[in-house]
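To start, the structure itself, in structure tokens.
Removed: one protein chain of the complex. Kept in place: all other protein chains.
Here the chain labels run A and B in written order, and each chain numbers its own residues starting at 1.
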Amino acid sequence: MPDTLLALNGLDAHYGDFQALFGVDMEVHAGEVISIIGANGAGKTTLMRSITGLMRNTAEQINHLGQPIGRLRADQVAHRGIAMVPEGRQLFPSLSIEENLLVGGKVGRTGPWSLSKVYDMFPILAERKGQKSMSLSGGQQQMVAIGRALMANPDLILFDEISLGLAPVVISDIYKALPDIIGEGMTAMLVEQDISRALQVSSRVYCLQEGRVSLEGRTGDVSRDDITAAYFGVTT
Amino acid sequence: MMEWTNAIVQGVLLGGLYALFAAGLSLIFGVMRLVNIAHGDLIVLAAYFGLTTSVMLGVHPFAALMVVVPLMAGLGYVLQRGLLNRTLGDDILPPLLVTFGLSVIIQNALLESYSSDPQKLSGGAIETASLQIGGLALGVLPLLTFGIAVVVIALLQWIFYATSLGRGFRAVSDNQDIAQIMGFNKAHVFGLAMALALAVTAIAGILLGIRTSFDPSVGGGRLIFGFEAVIIGGLGNLWGTLAGGVILGVAQTIGAKIDPGWQLLAGHIVFLIVLAVRPNGLFPRVDH
């Protein structure tokens, strides 16, 4: 029985009167990479926002290392070692590239990642560290967003559609770097529209459909048809 | 001719004081998009704190800064976390009306404790001392005020752009959600920003109190001067705010030179002209 790093127990999420997640159960074990797939609007981003503390939940709905964290503020969750590469990158526009990375290191956790390690991995960022983030290409911005999350030396890192809006060759590069990134004992949750990419790098998969888990399993065990059915809600 | 030069120079120096009124306002708006209607009353409150401190301890008002600056900063932190943070959100009414209520409370609390009699901080010899420079008699106090304004703004600029505290201010200002998942406690960061703003307000209040007499009702006017300096200079630009204060000060002294009744009016009219022709101010911040 592997260690449970994160457990979601009947997680609900609401935007005003609109309910976006319905009783989601999920378990993430230390060291594994899981992918979360689902159509647009299925609730993937909402799930990640809930885990990071940006949505209001009840305490018991989210467990981290055996402790209920559903009611913690986002900054408290960050200090526990959960980091996110948000959808659409969301760099700080008035900060330089280096400052963006430094902000990522705010939680002050020790670990393998530092400014120089990030620059080693993405040398282009070192060359441009003084520039404003908006002067970078989409792929380079994504490097900053990834580097910024790594600077926190998290145990669990959440990636929300890191390939969104990037050129295919750039996506390939980023996915090539992913094993190095996740390598050192980190646990990862990956939201991705590109199902085959997601399955390639992950060991388990959850499929969300209209706020509910419609499929879960080991990547080797689920078939294309299972996924199509879970994804679109059609049964063949 | 000399008289006009003198009016302009006095106006520039007066602008330093207005920049100090404005700096806190600008900082708060920059970090949390809050406009504090009670800002002027807080300046006056600081002047009264300065009065009590210097009378009770028998010290010069400048020495009273040692007490008033931390006091106002602490008040700012508590006010922000205890009250103002609750008003922040998409709706503009709560912050506006709550700070408006706060303004009325401060004014009347001051009336209750100090009465409506005008008060003044006695700065001693410095109030009347002046330097002869090129035929102009420059008051030491206005010169000092202007110098302090420049130093305060340089310091704020440094904090904003060269320290991790300032990085936090800018990150939270850019994107509150993402800053929080990076580990910033928004409520605390806002509290620190208000503490810094009110520390500056403390300096402004003491300098105001040495320069002129004050009573509990003068806060609104100080808010307006600060606000005009911010808008003339351009939102989100601290050096622009200093320039805005200087323009306002010069407009007022030139107006007063034409007709004493025109002092304030001239300042307001220059503000309205800037608003008409350059709605983003003369030196808007250029970023992103």
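As a convention for this text, contacts are C-beta pairs under 8 Å (C-beta built on N, C-alpha and C of every residue); 3 or more make two chains touch, one makes a residue touch a chain.
The definition used in the following text is that contacts and distances are computed from a predicted model.
Chemist: UniProt names the one chain left off this complex as which of "Amino acid/amide ABC transporter membrane protein 2 (HAAT family)", "Cysteine-rich domain", "tRNA N6-adenosine threonylcarbamoyltransferase" or "Protocatechuate 3,4-dioxygenase beta subunit"?
Modeler: For the chain missing from the view, the UniProt record says "Amino acid/amide ABC transporter membrane protein 2 (HAAT family)".
Chemist: Among the chains present, which touch the one that was left out?
Modeler: For the complete complex, the undisplayed chain touches B.
Chemist: Looking at the full complex, which residue from B:Tyr18, B:Phe146, B:Phe190 or B:Phe227 touches the chain that isn't shown here?
Modeler: B:Phe227
Chemist: One chain isn't shown here. Among B:Met66, B:Leu111, B:Ala137 or B:Ala162, which residue touches it?
Modeler: B:Leu111
Chemist: If the hidden chain were put back, which of B:Leu102, B:Ala149, B:Ala179 or B:Ala199 would touch it?
Modeler: Looking across B:Leu102, B:Ala149, B:Ala179 or B:Ala199, the contact with the absent chain belongs to B:Leu102.
Chemist: Of the residues B:Val12, B:Val59 or B:Leu264, which one touches the chain left out of the display?
Modeler: Hidden-chain contact among the options goes to B:Leu264.
Chemist: By the contact criterion defined above, which parts of chain B meet the unshown chain? Give residue numbers in ascending order.
Modeler: 34-35, 37, 83, 86-87, 92-98, 100-105, 107-109, 111-112, 220, 223-224, 227-228, 231, 261-262, 264-265, 268-269, 271-272, 275-276, 279
The rule we apply is simple: only the chains that are shown with their structure count from here on.
Chemist: Once you find the CA centre of chain A and the CA centre of chain B, what distance in Å lies between them?
Modeler: 44
Chemist: Within their complex, state which residues of chain B touch chain A.
Modeler: 164, 167-168, 170-171, 173-175, 177-186, 287-288
Chemist: In the complex formed with chain B, which residues of chain A make contact?
Modeler: 49, 52-54, 73-79, 83-84, 86, 90, 92-95, 99, 102-104, 106-107, 132, 134, 148, 152
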